[in-house]
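Below are the structure tokens for one structure; questions will follow.
Here the complex is missing one protein chain, while the rest keep their positions.
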Amino acid sequence: MSEIPQDGQPVGRVPLATNRDVARARKAVGAVMDEGRARPIQKTRFVTAVSEITRNAIVHGGGGVLMIYAHALPRAISVACRDEGGGIENVEEAMRDGFSTAGSLGRGLGGAKRLVDAFEIESTPGGGTTVRMMSRT
Amino acid sequence: MADTKDQLVALLNEQFDAIVEAWIATQKDEGVRRSDLFSAKETRAQTVRLLTAFRNGVAEAETGEDLDLRADEWAELRETLSDLGRERVERGMTPTEMATFVAALKSPLFHSLRERMAGSPDALIEEVWHITRIVDAFALYTTEVFIAERELVIERQRTEMLELSTPVVQLWDDILALPLIGTMDSVRAQDVMENLLEAIVERKAEIVIIDITGVQTVDTQVAQHLLRTAAAVRLMGAECVISGISPRIAQTMVQLGVDVGEVVTSGSIQNALTYAFRKVGVRIAAEETPKGSRV
Partner (left out) sequence: MSDAAALFHVEDVLLVSIRDDIDDTDILDLQERLSESVARRDVQGVVIDISDLEIVDTFVGRVLGQLAKIAKLLAADTYIVGMRPAVAMTLVELGMTLPEMRTALNVTQAVRRLRESR
């Protein structure tokens, strides 16, 4: 798994408050990928991962914001999803399939990681969670 | 630094056409104007476009110590380079030729400067240094773009080769077969799956036979790939049969603890095909009169 380069140009921002914002986030990221002429499989994988992490931020993190970045060399798209929630006590455990704190099926984070080219998560108990993901386009 | 920038912008504006001509001439001298690849007209149009973008960038952007070709002001130049790079990669130009082509801009600029600033050698040196830095950054960026474009071409060729190596064969109406040969790594498995699923949509297949007679080794990973492909095929609305499982592979799979679940498997492709025919309602029967009995 590669690292997310720092040279991204911000190309979109979606506030995450209600569960309708998950669909807005999907749409915004999908539009950026269409512009970058991503292949259907890349688009579906990445947008699905975005759907998982934004829903996670709304349901478990009490809302937050999704930033979308475009990278030139190599061509890629990345997102940073930040929430102001209680943070995750045990990140490793949360990444495991089947882990859930709120009755969901808990395939979200681990599943999202498998769908992208780079995945980073930062969480401090009480200080919110930030997930960054990248897909080459 | 503002003075040197103004000088350069003025120079580019006033002597634009002359610089274009001189740049083309230098390309010719340095042997990078590939007349075999581009006509004189194309070369001129490209050179004009590139120099226009360069001039607009110099006029707008920071060109001093903080020169950064990734800044917004250079967007036009980056886009032009991307387009030219793609075209040149497609026509077989090398990265060295491409970088030399950009660096060839220095010579006409220096030449014009020497005439304009003959009276002030200190300012001239300053300006030469200024231009060198911009054009070098320009040439470096060009190489990066060029290599990125080349990687895209390589990736495309790899995909094309893969399509050649895993042909999806239509055996009957609604029945497809995919004979797998060689080794299966994760990347290849992913591509094979994609090809197969696209073929199912295109040909409205109901049954897909994946024949693994030609697969060298079936380890846990390969088995997982096969089962995932079968799961994806089912999600699409078709059924997957895995054939060509030799006794040796069957043993390995059992030892590895691979559970094929509800996926239909068979030793030979004949059995798989018989199963497929039954599923789509086709009956194969021998002719009733044996040929030998005819007089």
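The first chain written gets the first letter, and so on, giving A and B; residue counts start at 1 in each chain.
Please note the rule applied: contacts are C-beta pairs under 8 Å (C-beta built on N, C-alpha and C of every residue); 3 or more make two chains touch, one makes a residue touch a chain.
On a predicted model such as this, the values are computed, not experimentally measured, just so you know.
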Legend entry - Touching residue (missing chain; options A:I4, A:V22, A:A57 or A:A94): A:V22
Inset, instruction - Return the single residue from B:M184, B:I210, B:A238 or B:V264 that touches the missing chain. - result: B:A238
Inset, instruction - Return the single residue from A:P10, A:P40 or A:G127 that touches the missing chain. - result: A:P40
Inset, instruction - Could I get the residues of subunit B that touch the absent chain, sorted low to high? - result: 190, 193-194, 197-198, 200-201, 204-206, 228, 231-238
Inset, instruction - Kindly note down the residues of subunit A that lie in touch with the hidden chain. - result: 19-20, 22-23, 26-27, 30, 40-41, 43-45, 47-48, 51-52, 55, 97, 104-105, 107-108, 111, 114-115
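Basically, only the chains that are shown with their structure count from here on.
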Inset, instruction - For subunit A and subunit B, let me know how many angstrom lie between their CA-based centres, rounded off. - result: 26
Legend entry - Parts of subunit B lying in touch with subunit A, wherever the complex brings them together: 70, 78, 144-145, 148, 151, 194
Inset, instruction - Please give the residue numbers of subunit A that touch subunit B in the complex, ascending. - result: 7, 41, 72-75
